[in-house]
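Take this structure, written in structure tokens, and hold onto it; I'll ask about it next.
Excluded from the complex is one protein chain; the other protein chains are retained at their positions.
Showing chain A:
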Amino acid sequence: MGYQMEWGVIADNLPLFWEGLLITLKISAMALIFSLPIGIVAGLCRISRNRILSFIATAYVELIRGIPLLVLLLWIFFVLGRFLRIDSFWAAVLGLAIFSGAFVAEIIRAGIQSVPRGQMEAARSSGMSYVQAMRLVILPQAFRKVLPPLASQFIILIKDSSLASVISVVDLSLVGNNLVATTFRVLEIWTFIAAVYFCITFSLSQIVRYLERKYRVHE
């Protein structure tokens, strides 16, 4: 017995998909915006000579990397969420930002360490403080080098945001799940949703490619 494709289910439910898409974009964007400063601070702390700072940052990275995102989201929603009285949307943003921040931290650390030591020496020799040298010389170079891995990380973040559906955030994938339950159009709905996710992530990688070209270090 063949499966008859019925794409009408997509067209009929476009407003629902649209709302889900907006939630997915919102969660991803918020988590991305928060995970960048978290990652930069944690990455800088990891290479800090201050043992306490570097210990805390290392513990954060190792702990978070060792916990499945699904478990982290559930824990934040049910445990922290109850304490802080945050709703599922913010629990998802928080969970994704903390999770992604740990990976961003490692990317930033690797980026900073890939800048030759002579750069810091030259900057400090001219009288710059450590912070000035980081801001004016090291981080701008590190940022250019980490753009590609950072883009990958943010693409993963967008896709991971679909896990927010387990704490009942009505994002694109939960909209899909609900529609499948009522219409049974499994193939059409998940194919469509896969295509939408691809469009988002592909747009992001195009933006990053543009940034890479724009900020390319002239070799």
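The rule is short, and it goes like this: a contact is a pair of C-beta atoms (placed from the backbone, for glycine too) under 8 Å apart; a residue touches a chain by one contact, two chains touch by 3 or more; residues count from 1.
Rule of thumb we're sticking to: contacts and distances are computed from a predicted model.
Selecting from "Molybdopterin-dependent oxidoreductase", "1,2-phenylacetyl-CoA epoxidase subunit B", "Cysteine desulfuration protein SufE" or "Amino acid ABC transporter ATP-binding protein", the unshown chain of this assembly corresponds to "Amino acid ABC transporter ATP-binding protein" (UniProt protein name).
Taking the complete complex into account, A:Ser125 is the one of A:Asn50, A:Ser125 or A:Ser203 that touches the chain left out.
Contact with the chain that does not appear here is found for just one residue of A:Lys26, A:Arg144 or A:Lys159, A:Arg144.
Touching the omitted chain from chain A are residues 116, 118-119, 121-129, 132, 136-137, 140-141, 144, 215, 217-219.
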